[in-house]
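Left out: one protein chain. Kept in place: all the others.
To keep things simple, chains are lettered A and B as they appear, and every chain counts its residues starting from 1.
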Amino acid sequence: MSTYSVTEPSGRQKWFAGILVVLYAVITLLPLLWIIGTGFKSPADAIAYPPKMIFEPTVEGYVNLFTTRTRVPEEQLKELGEPTTWYDKLVRKDGVIITGASRFAERFTNSVIIGFGSTVLCIVLGTAAAYAFSRFKVPLKDDLLFFILSTRMMPPIAVAIPIFLMFRSLGLSDTHAGMILLYTAVNLSLSVWLLKGFIDEIPVEYEEAALIDGYTRFQAFYKVVLPQAVTGIASTAIFCLIFAWNEYAFAVLLTSGNAQTAPPFIPTIIGVSGQDWPAVAAGATIFLVPVMVFTILLRKHLLRGITFGAVRK
Amino acid sequence: MKSLLTSSALAAGMYVAVSATTVSSAEAADLTLCWAAWDPANALVELSKDFEAKSGNTMRFEFVPWPNFADRMLNELNSGGKLCDLLIGDSQWIGGAAENGQYVKLNDFFDKEGIKMDDFIPATVVGYAEWPKNTPNYWAMPAFGDVVGWTYRKDWFARPELQAEFKQKYGRDLAVPRNWAELTDIAEFFQGREIDGKKVYGAAIYTERGSEGITMGATNALYSYGFKYDNPEKPYELEGFVNSPGAVAGLEAYKKLYDCCTPPGHSDAYMTEDVDAYKSGQVALQMNFTFTWPGINADANVGGDKSGYFPNPAGPDGVQFAQLGGQGISVVAASEKQAEALAYIKWFSQPEIQQKWWKFGGYSALRAVVEDPSFASSQPYAKPFLDSMAIVKDFWAEPSYASLLQASQKRFHDYVVANQGTAKDALDGLVKDWTAVFEDEGKY
Partner (left out) sequence: MLQSPIDRIASATPPAVAARVKGLSDRAIAWLFVAPSIVLLLAINIFPLIWTIRLSFTNFRVNRPNAQVEFVGLRNYINILTDSDIWLSMQATAHFLIWTIVLQVLIGFSLAYLINKKFRGNDLWTTIIVLPMMLSPAVVGNFWTFLYQPQIGLFNYVVGFLTGSDPSSFSMIANTSLAPWAIIIVDTWMWTPFVMLICLAGLRSIPPSIYEAAECDRASKWRQFWTITIPMVLPFLMLAVLFRGIENFKMFDLVVQLTGGGPGSITELTSINLKRAAFEQWRTGYASAYAVILFVTVFGLASIYVKALNKVKQR
């Protein structure tokens, strides 16, 4: 390689490109920083005009996120005496007392259970199917693969009508099991397509050697292919997890008090007489930050994941 | 990546274990009460501690904000869910819930426990408990009386310079409006005015599109201007009642108020948005259900002497109605804990509990509470509440209420907020939509 190349951009071009991209990145990041920042504002600062960039941070939003509160008559407030905990003290100044825990922790736990449950199932089913599609002559293979992909094209609201009826008659409405099954089915296309791509890349020769050494086909799959596919499986799993984590349409229609996940819950957080943006922002922050971390971890496989393996670097 | 995979599998296992324990604890004999997420519900949590102490049952609560409340709860009822044992459901659901057997009929229970519907404000019994209307078939006990009324900035109204300017401009005193025209004048007077160095606006009204907001708001103008749901002589005859000239003028009046006198971006406002606008000192007038009044009265910025309350004003011909809100408490038919749920209603019906309910900011519908001579003077908003309760009218409570509501939401929002067509077009369209719904129901 020569030091001078006609395809290598000049230093000035690089500077110019860099400035524009950084500018865009800053703009794109602003709403996310605003969410995180609002979580640490007091309700008054959150709706201040002009919007406050510098403010005194408080965890009131987080306290409000995890509690339910009510306003009580002044005489009762006096009867209660001094607040005993720091969070009691924090809300008491508004003439409000904490009456209990909010549902946020439960909803968040539901998201974790349903997200991980469906991911595990999706990976197990997907790896098996992807291996078969990759290595064997499956009858009608092309049609089956296309069928699997096409399930992803249906608008969720349209599919939700019969699923609502089906879940109702099977007693699966508002259950973790129902949602895990549903999200597994929704993500299966992604997992089969992605994993097939990863397994295709593993040379067949390894298995053939194992088979010659007396491994059964199943052993070869288990002991030779799986270990090599681990990176692919892990990134596929994270994709499945993120999609299940973010899903809203099915969750809002098919879950209620028992299995409701966080996405339909967070927008419904309200305060004592009035919208409580810091609490909403706090909930959003707790919910979004793990995904941001995963996205950064996944960046090498991102392209492949979002295109179902159609584009690889 | 490998460690990541194992750790996530580990986490999954852990959470499955956690979930198993939480599910089993939820199986204990506790009661779940479902209601909207709003101040009265928070107060009920506090009030219910007495029931928990006395009965040994634990109460769990599932509160859903108003914009999602109907969706979520009707979905729950229609999917045969067992989440709610007790449901404080909106007044308009009663027809569907009764006809589809989703609520337990309470007549026998009332007879047995000596709970008499005559003891409750008549409008609340008709509105929250009966189906079919005006027959003694009870599916709920009135739990929370509510009606749309108005809040105004008494302190601003009292300023001499504003009073003088208003008098000069409109030829009358700046005071509580007697009719919609006066109300609009006042809102116009305050719109865009600078008060204490802050730009303020006329009125916060209901304009929400997604659930029931704009219908619950516009009907207040429509009723007072002469709108009727159907021919009093011939049920379900809509033409000439829903779209009568009076009704058209009423909807125009509502749009006029929206166009001239609301804060910027007030296109999707319901209860919380209106409270926020009022409490932040942005508006002179606020339309809202009376449940908001205790919170406003206690507010540091606008509470106490700074705010006054009045019932929805009359129309040009002196006709005066206000949109009924409020709910009755019902036992869900799918619940497996009906006996405990009924015990809760029995506890809730006791006069001393109802008295305490009022003190906590819950509008009791029990006559013993509201007809007590001390009631009207107990709070500044008590009398306007009673006056409002005397002029109520409710939306359709038919089993097809959701379709009827969707039609009015769309027609009203299209005209009032999105500027499409005329008021006559909107109401003609509404007649068409509602007729189609009733045709489907075999009403003709």
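The rule is short, and it goes like this: contacts are C-beta pairs under 8 Å (C-beta built on N, C-alpha and C of every residue); 3 or more make two chains touch, one makes a residue touch a chain.
What you are looking at is a predicted structure, and each value in this text was computed from that prediction instead of being measured.
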Hidden-chain contact residue, picked from the options A:90, A:148 or A:279: A:148
Where the missing chain touches chain A, by residue: 5-7, 9, 13-15, 17-18, 20-22, 24-25, 28-32, 34-35, 38, 47-51, 125-126, 128-129, 131-138, 141-142, 144-166, 181-182, 184-185, 188, 192-193, 196-197, 200, 204, 207-208, 211-212, 214, 216-219, 221, 242, 245-246, 248-249, 252-253, 262-264, 266-267, 277, 280-281, 283-284, 287-288, 291-292, 294-296, 299, 302-303, 306-313
Chain not shown, touching residues in chain B: 67, 70-71, 74-75, 77-78, 96, 99-100, 199, 209-210, 264-268, 399, 402-403, 406, 410, 413-415, 417-420, 440
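Going forward, only the chains that are shown with their structure count from here on.
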Chain A and chain B: spacing of chain centres that average the CA atoms, whole Å: 35
Touch list for chain A against partner chain B, complex: 47, 68-73, 95, 97, 99-100, 103, 106, 109, 112-113, 116-117, 119-120, 164, 167-168, 173-174, 176, 230-231, 233-235, 237-238, 241, 253, 256-258, 268, 270, 272-275, 297
Sites on chain B touched by chain A in the complex: 1-2, 4-5, 8-9, 11-12, 15-16, 18-19, 22, 26, 32, 34, 37-39, 42-43, 45-46, 61-65, 68, 72, 75-76, 79-81, 83-84, 272-273, 275-276, 279-280, 292, 294-296, 298-299, 359-361
